[in-house]
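The block underneath contains the structure these notes are about, expressed in structure tokens.
Every protein chain of the complex appears in place save one, which is left out.
Moving on, here comes subunit A:
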Amino acid sequence: MNMQTYAFDKTHIIQIPLEKAMTTENLQVFYGDNHAMHDASLEFPRYRITALIGASGSGKSTYLRCLNRMNDRIATVKGKIMYRGTDINSDHINVYEVRKHISMVFQRPNPFAKSIRENITFALKRNGIKDKAELNKRVEESLKAAALWDEVKDDLDKSALALSGGQAQRLCIARCVAMKPDILLLDEPASALDPISTAKIEETLQQLRKNYSIIIVTHNMQQASRIADYTAFFHMGHVLEYDETEKIFTNPEIKATEDYISGNFG
């Protein structure tokens, strides 16, 4: 089957009418000579879930990784990433501070080979929280926020490697939440999990949405339509459409988006 070609100059990208968590302006990414991301200008609303969808290699993960500077040393990122009125894609920015506020969960659950408790307290301790009671409180809070507390509250000092995939992924979310970030970035967090674990992760995200701005990359279009308030469609390094999720999935403006969500793509 031949790959259909779509025009990159015809795009439909809306401005968000809500308070913004962060925005990017003309973000471009280069891997050496390879121009992997072209001029992505998106606005992410506060306390909402935004989904980034698109085929493999469309640049959505690459884009996501720019948002907390995880592409440093891997790729060249040009353009502006505005967070709290500051361009965090600039040389003099303290990237460690950025990542305290903009946290990331990866595709494969990646708990440390430590106990469940230590997985969560790791970053807290590095940031100078020494008080035992405070640490315990944060462990409980974050595990509850990630809907994992009831399953592991008696095993906090057991190895995190003994957890199932879904539990491990929720631990990874809890680990981020414990740092009380502003924004959670999730890179296909459920793609390695079974449907039941996936449902739990989605439920967790719905809960977290009340206090966090969430940006999630997903391959799973049903997932995007279930949980996201806004959805951006990526194709071959371009953002072609960005709108409310309902609009994207019922009445997309761009042909490529329509083909992708209806499965007539490629």
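In the analysis below, a contact is a pair of C-beta atoms (placed from the backbone, for glycine too) under 8 Å apart; a residue touches a chain by one contact, two chains touch by 3 or more; residues count from 1.
Just so we're on the same page, contacts and distances are computed from a predicted model.
The listed choices are "ABC transporter substrate-binding protein", "Transglutaminase family protein", "Transmembrane protein" or "Phosphate transport system permease protein"; the UniProt protein name belonging to the chain that is not shown reads "Phosphate transport system permease protein". Considering A:H92, A:K132 or A:K210, the position touching the chain not shown turns out to be A:H92 (whole complex). In the full complex, subunit A touches the hidden chain at residues 83-86, 88, 92-94, 96-98, 101.
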